[in-house]
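Read through the structure below, which is laid out as structure tokens, and then see the notes.
One chain of protein is taken out of this complex; the other chains stay put.
Chains: A, B and C, in written order; residue numbering restarts at 1 for each.
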Amino acid sequence: MLLDLAAPDFPWIALSVAIPLFAALIAALSSALAPVVAMIAALLCLGAALWTAVLVTTHGAQEVAVGAWPPPLGIVLRADGLAVAMLITAGLVSIAAFAFARQAFSARTQTPETRSAYSFWPLGLCVLAGVNAAFVSNDLFNLYVALELTTIAAAALVAMSGSRAAFEAAIRYLMFALLGSLFYLLGVVLTYSTHGVLDIRLLAISAESGPSTIAAAALMSAGLMTKMALFPLHAWLPPAHSAAPAPASALLSALVVKPPFVILLRIWFEAMPELVTPTLAQAFGALGACGVLLGSILAMRQERLKLVVAYSTVAQLGYLVLVFPLAGGGGAQQPWAAGAWTGAIFLTLSHALAKGAMFLAAGAFVEARGNDRLDSLVGLAREMPISCFAFGLAAVSLMGLPPSGGFTGKYLLLTSSFASGQWWWGIVLVVGGLLSAVYLFGPLSLMFAREPALAVTPVSRARQSIALLLGLLSILLGLFSEAPYRLLQVDRPGAAAEGFT
Amino acid sequence: MAPAFSALTLFDVVLCVLIIGVALCSSSVRDLFAATVLLIIYGVFVAIAWVRLGAVDVALAEAAIGAGLTGVLLIGAVARLKITESPAAAVSRWQFAAKVIPASLGLLIASGLAYLVLTVEWRETLQAPVLANLPDTGVLNPVTAVLLNYRAYDTLLETSVLFAALIASWCTTHDDLWGERAGLRQHTRRAGILATFGRFLPPIGLIVGIHIFWAGADKWGGAFQAGTIFAAVWILAIMAGVIDAPNATGRSIRSFAVAGPMFFTFVALTGVLAQSFLIIPVMVAKPLTLAIEACLTLSIAATLMLLVLGAPRRSA
Amino acid sequence: MNGSIPFALCGAVLVGIGLYGVMAHDHLLRRLIAFNVTGSGVFLLFGSLSALSSGGATGAVPQALIITGIVVAVASTAFVLALVVRLKEEDVDAPAPGAFEGSSEHDDHAP
Partner (left out) sequence: MTRALPLLVLSTSLIPACLIFFLAEKSARMRTVINLSGAIAKLALVAIMLEGVRSGATYEFRHTLLPGLELVLRVDPLALLFLTLSAFLWFLTTIYAIAYFHNGKDLSRFFGFFSLCVAATTGIALSGSFVTFFIFYELLTLATWPLVIHNGDQASISAGRRYLVYTMCGSALLLAAIVWLESLVGPIEFARRNALAGLDEWTLRLAFALLVAGLAVKAAMVPLHGWLPNAMVAPAPVSALLHAVAVVKAGAFGIVRVIYDVYGVALVDGIGVGLPLAVMASLTIVYGSLRALQQNDIKRRLAYSTVSQVSYIVLGASLFGPYATIGGLAHLVHQGLMKITLFFCAGSLAKQIGVTRIDQLDGVAHRMPLTMSAFSIAALGMIGIPPIAGFISKWYLGFGAVQAGQAWVLLVLAASSLLNAAYLLPLLARAWLRSSPEPTSEKRNPESDRWLIWPPLITAAAALAAGVFAGFVYSPLSWATLIISETYTP
């Protein structure tokens, strides 16, 4: 047989990069075909990712040596549970974003072709290709290129609306991101020069912690923290994510900030777990906690919905790095291993789905009211119940209320924090949840208010339902969390269960 | 080790001092145009440093892209911004802190790196396998082998970065100018110097470019260096009025920009036939590599040219 | 003393100079220039460390990675410049006092 699609070693994960890339190129050639091509590519990506999930859970982690050159000479793409889970999420969010974008960015409805209708699709597909590449790659330098691809396409999406604020936000985003890239690249350079390898797995074998390894890890982490907008390097995120058009915001907030976190996990948990000292882990946690508190407080003070949602991303990303102090914090009492690590990834996944839903719902509100000021939300619960429901479901997941993926993640992290006696991180988790309730129930209350009546431009039910489906998925992730849990355990790094010792 | 301190080492040290000096000047001079010119000079010096480090491919790339292309881009931007001096900032306590923190951070990182350079035992272990597998790659230049075979996936993503940057910079077009020709309309007198250059230089440039492209397989050079030279030729021809500036909505220019990565991706996808990805079979390694390089060169040339011209602008 | 040590040290110094510029300068173009200086400093460090350990010449893999890095850097530079020019045009169309210079000034000191 020429193509054995069911073979456990069929390079599906390579396709999840190549397909959106190819689609981006086609979309750049023909803007008439672009929306269809983008949708097909995203569906194929999701299909490939789901099928890989099946393969990976039955046969274990999958590796593709690109060009049949094994590392250290070549680059290896690796599908472990974490990578596949992220690929599935990326597929889902991009399908939703592309479906929502069809109306606003369709060349068919706009002749002659317009700037945004042309450029949205190739850029969106480049983002998808870039994040997928970052999820599956196991090569530090290749990850750099993948991050750059994502960053440039993402910054262009920020600038897409063509307003002055959008250009400023995009420039600011790029300045931070490029600085982050430089730090990351410097770290990669030191790593290669010290160990002679770039492959994360090989690095794990050869890494002994000399001063250059420590410096490399620190520099790479600084770069990645900038790109994932971790406190205190978060200032670029809210203007950027709120300036973009809704489907682009969904891609940015749901996907673009995730690869840096995944790489951070891979570097510390897979490549250099022995470098993490308790002080370092607590320091990571402290940054995360500051991000949670500051992001939430700033989110409360915003008067525009998209800014609220964007600041909430800053807060939510803070939770993720709590994995560093909490990893391995479980006892014999817990029937699961690697609670904190799995919990952080659950939060990552559910944040992606929920934030995607929230930005798409916000996009629908903007279309209906013409702006995203909070006081324009009044009365929308009656006029646009579907979008409001989507926003509500996403809010439930972000607040970490049950049943939702956010709750599963928070429960696991919380258990680890109590089990390891680090109750202060537990307080951060609980208080963070309460703060998010404050800034998310505010907009929801306004939607239920009846006075004053405002003008509304109708938004089709089908398009509103897209956000609803994403929101529903973030809930279902918590209700049916066993399968995702099992997937994430495939080839989980040792440090995830044992902690850093 | 006194004997090692030869004339060449002295040259190296002087070169390094020059590089640092130019970098400092470029970073501190108030006049933006001067800063840009200094950056170009800096790039040339760095290219010489690369030659001294035995990295001719990088030297070419640094000269063509790092110095030449970046310089042209910056000069174009300075001209468009119509400001040559960054205004004198009001000195306040904040401003002071805003200088001290970066300065101490820069100093910390530089000295840390220097410390590491001098104390750590560095390792380069991949050169042997690169050379050992060279016969299977169909090319003789190990750098090209890495770029288009061992780590061709990097290059695939890198061409995608260029592509994304092109679409991204098109995205900065004014909505009402979409469909206009790229950049500002050039007004060149037919008998002017530029026009003359524009007629003479392109053929020479083409020949140089083709040579670098061809040499890339065996000695040094390659798609990126050659593509940059072609882009320069192209731009010159446009500035001289020999050919028209392209139009972002034009089908042919889009095809030019997309062809290389598309062919590359296509080749990569055929790898799935062998249950892998981006396989360059040994039998056809040389012709396939050359074909990929040719397509990439074309697209890189088109993309860089478009990036330099920038989005369509209003002629003020 | 190995022949490539001066270049490695030079790379380290360039990284420092560049990082200072990226963080300290107000004007976006100057930041971009500093950004390019940092980049080439990183590359120079990379190449000379490779040369340092393999005795004279930079290895093929670092060379290829550096070329990739140079191309990525120029792509980013081109995009940022396009944005900066466009932002300036916005100012020409609708001047907002001081908006251009201070556009990314306030919170950028953090890194």
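Keep this in mind: a contact is a pair of C-beta atoms (placed from the backbone, for glycine too) under 8 Å apart; a residue touches a chain by one contact, two chains touch by 3 or more.
All values reported here derive from a predicted model rather than from experimental measurement.
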| item | value |
| --- | --- |
| Which displayed chains the unshown chain touches | A |
| Touching the absent chain when the full complex is considered, from A:L149, A:A240, A:V396 or A:V459 | A:V396 |
| Options A:V54, A:A165, A:L434 or A:A462, residue touching the unrepresented chain | A:L434 |
| Chain not shown, touching residues in subunit A | 331, 333-336, 381-382, 385, 389, 396, 401-403, 407-408, 411-412, 414-416, 418-419, 426, 430-431, 433-434, 437, 441, 445, 448-451, 478-479, 481-482, 485 |
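As a working rule, only the chains that are shown with their structure count from here on.
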| item | value |
| --- | --- |
| Topology of the chain contact graph, where touching chains are joined (line, ring, star, complete, other) | complete |
| Chain pair, A-B or B-C, that carries the greater number of C-beta contacts | B-C |
| Rounded Å distance between subunit A and subunit B, as computed from the means of their C-alpha atoms | 31 |
| Chain centre separation in whole Å, for subunit C relative to subunit B (CA means) | 13 |
| Residues of subunit B touching at least two other chains | 113, 122-124, 126, 130, 150-151, 154, 158, 161, 164-165, 168, 172, 174 |
| Residues within subunit A bordering two or more other chains | 141, 145, 148, 152, 155-156, 159, 167, 186, 193 |
| Residue numbers on subunit C that touch subunit A, as the complex places them | 15, 18-19, 22-23, 28, 31, 35, 38-39, 42, 45-46, 49-50, 53, 61-62, 65, 68-69, 72, 75-76, 79-80, 83-84, 86-87, 90, 94, 96, 99, 103-104, 107-108, 110-111 |
| Residue ranges of subunit A in contact with subunit C within the complex | 141, 144-145, 148, 151-152, 155-156, 159, 164, 167-168, 170-172, 174-176, 178-179, 181-182, 185-186, 189, 192-193, 226, 232-233, 235-236 |
| Complex contacts: residues of subunit B adjacent to subunit C | 1, 4-5, 8-9, 12-13, 15-16, 19-20, 23-24, 26-27, 32, 35-36, 39, 42-43, 46, 49-50, 52-55, 57-58, 61-62, 65-66, 69-70, 73-74, 76-78, 80-81, 86-87, 89, 97-99, 101-103, 105-107, 109-111, 113-114, 117-118, 121-124, 126-127, 130-131, 142-143, 145-147, 150-151, 154-155, 158, 161-162, 164-165, 168-169, 172, 174, 222, 224, 304, 307-308, 310-311, 313-314, 316 |
